[in-house]
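Every protein chain but one is kept in place in this view of the complex.
Here is chain A:
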């Protein structure tokens, strides 16, 4: 992007200091920013003007000499200490009220769980849908419940004028009410999304830990979230299985390339016999996979600790397990 096109873009956008906003509390933040900006500009220009004027007027030159003037004046000094305090109190109070708006979600807000981890975002919607970009409805308060799985991250959406740390071991929350959509339709291509950044340094890919924010028209959002909850539409069983393998965390213990992790690798495992801790041999088939998910301790492969958690049907339906089996089957 070159300088000229940037300048013309800025002229259109109206302000050098703001990015377009998309939340009901943004105008209040921007107004306070503007107010502080003008107060600062006033004092800055005043100070620099006086300084330059003095330097020019009283510069050392032949024939010019110091003129007497008092070296203190309590009235003056107390005045210029006290008067600015009123402005500071004003700024403080406005900052405080704006903050309370940003931090106080309405009771009826739609809830989205945010899981931050190195180095990606996972958004989870009330109907069970999940996505790695953020989708929200326009005109409806949304509350985010923030969690982190490893180190501190921070969810920062410049257009919303809000950010909050995701701290491991505790829940933080923020909320937003977006005032316009980023496009119509449920396909990503129909939108001009804005950015969501991680704003708390979190290691190697900190600067790549970003997501897109889609704000949907109300009807569109319902359609999008329903479709997102239905993983099976438009995907083969094996593809769904792969998605589940990643999202549900199987990936952290079972490799698909033969590497040994805390559980056996899935590679080439289907249809072959495995030696169990109790000495028996079991062929890995659909039934064995299903049993291992629902009751992992029943048969433990020799050489591994019995550390796998139980996945009840609320976390993985029978259909999901079928998809996972198909996925494992596809790993020759």
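The working rule: a residue touches a chain if its C-beta (ideal position, glycine included) is under 8 Å from a C-beta of that chain, and two chains touch if they have at least 3 such contacts; residues count from 1.
By definition in this document, contacts and distances are computed from a predicted model.
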Checklist entry - Looking only at the UniProt record of the hidden chain, which name from "4Fe-4S dicluster domain-containing protein", "Cytochrome c oxidase polypeptide I+III", "Sugar ABC transporter permease protein" or "FAD dependent oxidoreductase" is the right one? => result "Cytochrome c oxidase polypeptide I+III"
Item to check | Sole contact to the chain not displayed, among A:139, A:203, A:258 or A:306 | outcome: A:203
Checklist outcome for this item: Residue list for chain A contacting the dropped chain reads 1-3, 6, 16-19, 25, 28-29, 32-33, 36-37, 39-40, 43-44, 47-48, 50-51, 54-55, 58-60, 64-73, 76-77, 80-81, 84-85, 88-89, 91-92, 94-103, 150-152, 154, 156, 158-159, 161-165, 167-170, 172, 195, 197-208, 210
